[in-house]
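Take a look at the structure below.
We show some of the complex, not the whole, and keep each chain where it was.
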Amino acid sequence: MSLNSIFQYFVPKDKKFFPLFEQAGSNLIDMAKLLKESVHTSDLQLRKNNSKLLEDLEHKGDNLTHQIHLELGKNFITPFDREDIHALASSLDDVADFIHGASNRMELYKVTEPSEAMKEISSLILEATEHVAKALFELKDLKNIRNITDSCVRINSVENKADYIFDKAVAELFEYEKDAINLIKNKEVLSAMEDATDKCEDVANVLESILVKNA
Amino acid sequence: MSLNSIFQYFVPKDKKFFPLFEQAGSNLIDMAKLLKESVHTSDLQLRKNNSKLLEDLEHKGDNLTHQIHLELGKNFITPFDREDIHALASSLDDVADFIHGASNRMELYKVTEPSEAMKEISSLILEATEHVAKALFELKDLKNIRNITDSCVRINSVENKADYIFDKAVAELFEYEKDAINLIKNKEVLSAMEDATDKCEDVANVLESILVKNA
C-alpha cells in the first residue's frame, strides 16, 4: 500500500490531474482522426490542411503535458504516485509525437499514394487512441477497474495487429520494391505509424501498473 | 543509506523477486543461443524454427516482466529500491526485444547469408547474456559484490567489442555494397544485434547502481 493510497481517504477528489488527462485523451483521438483521413483521402489539399492541424494539436498536447508537470511541482499530494503521473503524461506525449511524425513524414517525403498497410494501421491507431481515452476517462473513479483493464487488453490486441501488418508490409517492400528511395520512404512512414501503436501500448502498461498499486 | 537498506535487517530473505530475475537471466541465454545458431547455420528450416522459438521465449520474457511488476504492486517492502527493480526488469525486457528483433529482421528481410560481422556479434550477445545471468544469480546474496562487479566489467568489454565490429562492418557496407537495398537490410540486422549488446550494458549500469546503494 503506497503513501498515496493511505492519503487518498483524506484528500478531496482530485480536480487537477484528471481533467488534464481527459483532455490529453481526446486530443489523441482528434489527432488520430486527422491522420486516418489524410491517409484515406486522395485530396492533397485536405491532406496539407490536416498536416497543419496536426501540428497545432501536437502543440496543444505539449501544453497539456507541461501543465501536468506544473501541477506535479505544485502539489504535494497527488491522486496516484508522482512517478506514475509523470510516466503517464510522457507516454501520452509520445503517442502524439508519433502520430504527428507519421503525417509529417508523408508530407516531407511526398508519399502521395499511401499504401493499403498505411490505411489499415491508421485505422488501428484511431482505435487504440479511443481505448486510451476511455481508460483515462475511467481513471478518476478507480471503482471501474474492470473497464480500464478491458481497454488495456484491447490496446494490446490492436498493437499486435499493427505489428503484424507492419512486418508483412516491410517484408513485401523488401521483396517487391526495387527503388531503394521509395522503399525508405514507405518503410519510414509505416514505422512512425507502428511506433504510434507501440506508444499506446506503453500507455496501457503505465495504466496497468497504476491499477495494481491502487487496487 | 536507503530505507530499504534499513529494512533489510528485519525482512526475511526475498523469495519473490530474485527467482523471477534468475528466470529472466536464463531466458536471455536461451534466446541468445538460438540467435547464434540461426546466424551460424545454413539450414533455412532450422533458422525458421529458431525464429518461432525466439518469439515464444520473448513472450515468456514479457510474462516474467509482468510478474515482477505485479509483485512490485503487491509488496511494500522490496529487496532493493522499487525504481531499481523496475529499471532492471525493463532493461532485461529490452535485451529480449532486440535479440528477437534481430532474428525477426533476418526472416522478414530474407537475409539468407549472414555476414561475418553478424556471426561475431551474435557470439558476443551470447557472451553478454551469460554475464548478465551470472550477475542476476549473485544478486540475491549481496556478499558477492565482487562477482557482480566482475560480470559488469565483462559486459562492458563485450559491448565495446560489438561496437567496434558494428562500426567497421557499417563502414565496409558503405564502401563496398553498391546495392542500396542490400545495404539497408544488412545495416538494420547488424544494428538490432548491436542494440542487444547496448541493452546488456544498460543492465550492467542498473546493477552497478544497485550495488553502490546497498553496499
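Per-chain residue numbering starts at 1, and chain names A and B are given in the order in which the chains are listed.
Here is the rule we go by: a residue touches a chain if its C-beta (ideal position, glycine included) is under 8 Å from a C-beta of that chain, and two chains touch if they have at least 3 such contacts.
None of the values given here were measured: they were computed from a predicted structure.
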Legend entry - Per this structure file, total copies of the shared sequence (2 shown): 3
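In this text, only the chains that are shown with their structure count from here on.
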Inset, instruction - Rotation angle, chain A onto chain B: superpose the C-alpha atoms of these two copies and give the value as a multiple of 5 degrees. - result: 120
Inset, instruction - Averaging only over C-alpha atoms, locate the centres of chain A and chain B and give their separation in whole Å. - result: 27
Inset, instruction - Give every residue of chain A touching chain B within the complex, in rising order. - result: 1-2, 83, 167, 170-171, 174-175, 177-178, 180-181, 183-184, 208-209, 212-213, 215
Legend entry - Residue ranges of chain B in contact with chain A within the complex: 69-70, 72-74, 76, 83, 104, 108-110, 180-181, 184-185
